[in-house]
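A single protein chain has been omitted from the complex, and every remaining protein chain is retained in its original position.
Right after this comes chain A.
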Amino acid sequence: MAARDLGGRPVLESVYSVIALVFVLVACAELCDAATVVDVYRLIQYDIAGAPFGSRLAGLNHHASSLHFPPGADLSRTVLVIPVRDLNLGYVKDYLSQRQPLGGLLFLLPQIFSFESKESSGNGEELLKNIVMELEQLLIHTNIPYPVYFAFENDDINTVLADIKRNDESGQPATATTGGYKLVVSTTEPKKVASPVISNLQGWLPGLKADGDPNQLPTIAIVASYDTFGAAPALSMGSDSNGSGVVALLEIARLFSLLYSNPKTRGRYNLLFGLTSGGPYNYNGTHKWLRSFDQRLRETIDYAICLNSIGSWDNELWIHVSKPPENAYIKQTFEGLSNVGDELGIKVGLKHKKINISNSRVAWEHEQFSRHRITAATLSELSTAPGLFENTGSLADSRNFVNEAAVIKSVKLVAESLARHIYGHQGKNIQIFADEGSLAVNPSYIRSWLDLLSQTPRVAPFLSKNDPFVMALKKELEEHTEEVILQNEVLDGMFTFYDSTKATLNIYQVASVTFDLLLLLVLGSYLIVLFSFLIITTRGLDDLISLFRRPPSRKVKTA
């Protein structure tokens, strides 16, 4: 345990002598002496209207086993360690649907999903991404009565896993009677998050009001939701959904603030920038934000553009609307965008999806605007509406799968078409935000914000009221716009969340009980042999025998 180098031994010996004097205090010491310590991230635990989903337990204290366990083994007190690379999704699906008892699950994610790894995505990684997405959807929508954790692969845990596989294949799974590896996560039981807060931010860029004009200027709103939801809330960075949207919004705000800072180039439109929360939960935050508008503001909004997932497309973007395409504003917006798109080499398609008022599911942010009678459209790379908790910035959505160039092109598209509409240059071939100009899109701004967003988990119930990230967004908006308002609301009561999202896993290599018993037997016999040896050599054999013959000799005496 202590360093036994030649130089340190005498000093260490003497130091130990002093420490031994106060060993009474040491009685309270509990050292962590595990073979390996790993950061693990727990599967989310939540209820929708009382129905439980996700992993319901947090504490873990069981033996580890790999997928090569001997068939028919009882796994109710073992943790299955599964690397996602070798995952057989059908097998996991069967296991979960049949509700077989299990001590716990530990999924090992390849390094490409962590921010530190800078590998670029190739074909193999796309397959992995799809597997992880499917796994997440499966886990999120199932009620799992044992702990489920995610960890990143590293050398330590890979050697441990190889050891476990070797033991399993030789027919000796780790249990209490044989030795093996034990996984321990000591953490408190998860508690409900009381009144989860969602914070909406808005920034206002006022337009140039002509003197003597009593009418209010029209407003154009640009909105993006910044929060995420995923299987592991501590890992839900959401680089594409919706980190790309947030970054694009900030860059557009920056460009227009440059234009609007000079009264000569200030447009005749107000610009309203909105960063909303509560996106995965049927855009609850957007609904509350819109509800807080006063009537006059609502009437002046011409239309709103919502940005959602614009970071990993090749050459096709979609505009999703809920009002029929014949609507004047929709037509105008779509034509503006597709004209600019043609110039930039982007194909812009239009998709119309009617809102069903009776259905509470809100798949796109613009649907909330439509329900509040504001014309809106969503710009996205997704061609179909995502289902509940799909494409909400989960595990698989890591920085390595986002393309900065795509975000830059999206910013150019939206900013150009907006500017042409504001300044009345529709149809003219003018590049307001040309590259190499002073109003060029700044790639390093986009890259640094994208990197920041890819390192910040943003699941709304786990963001505190004055969370530093939200404050940073507020500060950034304040730099580009005037009048920034932060609105705190409570998330809709239909969703309940439980805390305990991150923990440390200790992996111990334990000896079996039989080993301890064997050792006790050996030591006992050693001490008995020593005892007999010493009695025989110092007092003689007769004394040893007399130890066992005392009672009869007394009887002889009395008789």
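Note that in this section contacts are C-beta pairs under 8 Å (C-beta built on N, C-alpha and C of every residue); 3 or more make two chains touch, one makes a residue touch a chain; residues count from 1.
Keep in mind that, in the parts below, contacts and distances are computed from a predicted model.
When the listed names "Ras-related GTP-binding protein", "BOS complex subunit TMEM147", "Serine palmitoyltransferase 1" or "Vacuolar protein-sorting-associated protein 36" are checked against UniProt, the chain not shown comes out as "BOS complex subunit TMEM147".
Across the entire complex, the residue among A:258, A:385 or A:535 in touch with the chain not shown is A:535. Against the chain not displayed here, chain A makes contact via residues 1-2, 5-7, 9-11, 13-20, 23, 26-27, 29, 31, 33-35, 179, 182, 184, 506, 508-511, 513, 516, 519-520, 523, 526-527, 530-535, 538-539.
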